[in-house]
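Note that this complex is displayed minus one protein chain, with the remaining chains in position.
The first chain written gets the first letter, and so on, giving A and B; residue counts start at 1 in each chain.
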Amino acid sequence: MSTSFADAIDEGNTVLSFPELVASLTTKKFDEKAVIIKKIQESEHPQSLIILSKLLDGKIYYKKDDKTVVIADITKKTASIINASTGEPLGQTTKKKLKKVGINNKLRRALNSSIAQLSLNNEDPKIRKSAVVEMFKNMDDEMSSILQKQLGVEKNKHVIKTLETAISINQLKSSVHDDKLQAIESLSNSLYPEVRVALNQLEKNLSTSPQTSQTLTLIETTQNSLKKIESRVGIYKQIENIFFGISLGSVLLLIAVGLAITFGVMGVINMAHGEMLMLGAYTTYIIQLLLPNHIEYSILISIPTAFIFTGLVGIGIERGVIRFLYGRPLETLLATFGISLILQQAVRTLISPQNRAVSTPEWMSGSLDINPALSLTYNRLYIIIFALLVLAGLMLLLNKSKFGLQVRAVTQNRSMAKAMGIKTDWVDAFTFGLGSGIAGIAGVALSQLTNVGPNLGQAYIIDSFMVVVFGGVGNLWGTLFGAMTLGIANKFLEPSMGAVLAKIIVLVFIILFIQKRPRGMFALKGRSADN
Amino acid sequence: MKKLSLWSVLCVAMIAWSSSAFSDTIKVGVLHSLSGTMAISETTLKDTVLMMVEEQNKAGGLLGKQLEAVVVDPASDWPLFAEKMRELVEVHKVDVIFGCWTSVSRKSVLPVVEELNGLLFYPVQYEGEESSKNVFYTGASPNQQAIPAVDYLMDGGVERWVLAGTDYVYPRTTNKILESYLKLKGVDEKDIMINYTPFSHSDWQTIVSDIKQFGSAGKKTAVVSTINGDANVPFYKELGNQGLSAEDIPVVAFSVGEEELSGIDTAPLVGHLAAWNYFQSAESEENDSFIEAWQAFIGNEDRVTNDPMEATYIGFKMWAEAVSKAGTTEVDKVRPAMYGLEVPNLTGGTAVMNTNHHLSKPVLIGEIQDDGQFEIVWSTDGEVKGDAWTDYLPESAVIVSDWADPAINCGNFNTETKKCSGQNY
Partner (left out) sequence: MEKSLIQRLLLSDTGSKILTIVIIFIAIVVPVLNLLVPVDSPLHISTYTVTLLGKYLCYALLALSVDLVWGYLGILSLGHGAFFALGGYAMGMYLMRQIGDRGVYGNPLLPDFMVFLNWGSLPWYWFGFDHFPLALLMMFAAPGILAFVFGWLAFRSRVTGVYLSIMTQAMTYALMLAFFQNDFGFGGNNGLTDFKEILGFNLQDNTTRCALFVASAVALLSGYAFCKYIAQSRLGSLVMAIRDSESRVRFMGYRDEHIKLFIFVISAMLAGIAGALYVPQVGIINPSEFAPIRSIELVIWVAIGGRGTLYGAVLGAFVVNYAKTFFTAWAPEAWLFILGGIFVFVTVFMPKGLVGIYNQARSRNTRKKSMKESQANIRNS
């Protein structure tokens, strides 16, 4: 089949029917596939959009026996298949009997542009808009006239604006001076990178062409437009940078706030704090393993589960080890370091020394596009909100609940609290459990950002100590302040100095800062602060 | 006093414990970290060697003797690598060592293995610029990975390049080589962006945003990534979230294989590339039976195979063959027997050991699929000979390595001064 198809292309005059086209997708050659994709798009067959988008998703297979091209939905080993060219269901089969129709990046690009052209009439205005944006890259007169027609029927004002931008980009190539000028001016409000590329290209072309007064005006307008765009982009870049800083800060806040309780409130130098983060992240992994069909909710289930699980581990550690060490804070460091080694190796032995894959739910991936120059990633946005919620919840718990009162009483004056009938043992265990549990939820958040592996904790332990010490021990506001300051400072230093130097400078800054305020930014005042 | 000296003698004896000088097994040392940061990658290679030893024993051993694996844990601690190497050779009297992953661990054991005239098989892709008498490098050197990958992308119309790497020797060297190669091919300095990050860098927001901006200049852009291990997951996640897809800006990685992918949610990665000498998806009979044996050995039918495993496999097969050919495990006899030895590789061709202690291997480029495997989209026509010294850096272009040619017989022969410099006179 494929050879005859190749011959057909060579001769350049054979018209293949739609099923024949689809069947020829089984070819191994990528450039042949590219031609077929184009033809499928042009066929205007009702199945073509489905086939192309399924091909892009990697869902197109063919049966090894009779080479029927199918759309397959594969779960583990079985697959339910649909005939690609007719859309008729073909029932169940096994994965082994199917072979995937592979694509490469070139094909993906071709598919994207084909799908875009087929999606211009999609019901969803967002898809229509992104279809137009997809066309920015290769605008020509033919495309422009198609879009002109589209402009006549389009109702949504965002899509209209995008269509106008696309047409203007093409208009830049126009030979009519006024058209050109108008296009340049109208494009000065657009932030799309393609617009900048087109304007830059225009400026370059103009400066090499003969310098008439007309070209000079054009050059000047282009430069003004570019300047206007650049300055706006610059502002958005700063906003983006602040967002990056806040998001790094909120990660630091999450990882440090548990430590702020165990270290700040209880005075335990918990070197196993990092491993609590790790356990939280592994909880997410295990939840996803147990509920493979509910990835969307796995994070939501993981949060309470991780809290309870790591909390219990924390209580276990407190009861088993730390309660023997109160009043010897530096020695808690040594014991918890031993615990951290044990926990790391336990994960290596019980689960695997390799990193584990944790999937990101749909609603946490991608980004919120505010405009073409500024988009905020969803996972970071959720983590910022989540970190603040955790902090608020914790403050409420410590300041408004009976448990919080007892915790504060015990930390301020243990013997007096005991005399008042507070079960200090019980309070200690639960406070440590609380700190560990919060580290556990932070781990759930980290599983969405980074590796889930035995070394996860090690990577964050020092940062979390820095945040707590910088902010001031025993004060959650301090932790918030410390985390945000360090996050933003890091992100503002990074572009000019590189990631490593930025980090070193922040560390040196902390060391120097502690000389000025030996107890951190928000130091506890009063008697309890002296010891 | 007497008690004390008795104790210390006992201690010393304990250290030397298990050194059985008289044994009729052939000992195979395994020097891979089982704990610490590198355990993530190296434990797999330890298991690979154990599997190879088991298979060899089932097939009757070597020279009529059984093989015995001696496993130690250098714990990702570089000085400990040197110590454990000495322990393996001096105390356990192993006949060969399979081990090391990072360059620094190799550099750390190098003086020891040379001094004791041991035999080390190093199975990981690395920066080159080395050829020791006592080491066989079965991983890729830069000309077997980086340069073909860049050629492939260039054919695909890429004009603007981001060279992103972790700040250590391998990325530094590879990027230097690539930079000079790209300039040779007429790429403008403005179209190359080089970026280094620390180990296990986790916050990629700024860098990915920079790449996005760099890539929006209208020219087709690609990222050549020598980002190491742990830093990859957050990097790819950030790429996906900021909307940089493989069609727009493909990333070709030299340190991301099947094993690394098994720890990543691959959905947002589909279409990104990797260049290796082996992919699990390669179609050959040897590969099928290797995968089957591996999954049976490890007791997990989802376990993947990867390039350093193939390198270990080739190294082991070659060593076994060289030993049978030489009729002894003596290093000085096995070493010459290695040269020119051919064993089938797992991708359907043959691997040849060259006299510069590097292999000839094919170069494959694969695109990441959503099942964590690679679709092989390109491969070299035949095998590419590994270069110990790159031709694209002025200092090393003049150096060659040949351990068989009596006129050269060293790892770094300067063709201008006609002399060998460095550790091997």
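By our rule, contacts are C-beta pairs under 8 Å (C-beta built on N, C-alpha and C of every residue); 3 or more make two chains touch, one makes a residue touch a chain.
Everything quoted here is computed from the prediction, not taken from an experiment.
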Q. Wait, the hidden chain, what does it touch out of the ones we have here?
A. A, B
**Q.** Sole residue of B:Val71, B:Met193 or B:Ile298 that reaches the chain not shown, by the stated touch rule
**A.** B:Val71
Q | Selected residue (touches chain absent from view) among A:Gln345, A:Ser367 or A:Asn413 | A | A:Gln345
Q) So that we can see where the missing chain sits, which residues of chain A does it touch? A) 263, 267, 269, 271, 321, 324-325, 328-331, 333-335, 337-342, 344-346, 349, 458, 462, 465-466, 469, 473, 500-501, 503-504, 507-508, 510-512, 514-516, 518-520
Q.
Counting contacts across the full complex, list the positions on chain B that touch the omitted chain.
A. 1, 4-5, 8, 11-12, 14-16, 18-19, 34-35, 71-75, 77-80, 82-84, 86-87, 90-91, 102-104, 107-108, 110-112, 115, 129-130, 167-169, 172-173, 176, 196, 198-199, 393, 395-396, 399, 411-412, 414, 417, 419, 421-423
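Here is the rule we use: only the chains that are shown with their structure count from here on.
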Q: For chain A and chain B, let me know how many angstrom lie between their CA-based centres, rounded off.
A: 31
Q) Which chain A residues qualify as touching chain B in the complex? A) 30, 58, 100, 102, 104-106, 108-109, 112, 193-194, 196-198, 200-201, 240-241, 244, 247-248, 251, 345, 348, 353-360, 365-367, 375, 377-380, 448-455, 458-459, 490-491, 494-495, 498-500, 503
Q) Can you name the residues of chain B that touch chain A in the complex? A) 34-35, 37, 39-40, 43-44, 156, 167, 195-198, 200-203, 205-207, 209-210, 216-218, 230, 233-234, 237-238, 240-243, 245-247, 250, 259-260, 262-268, 270-271, 273, 367, 369-370, 372, 375, 377
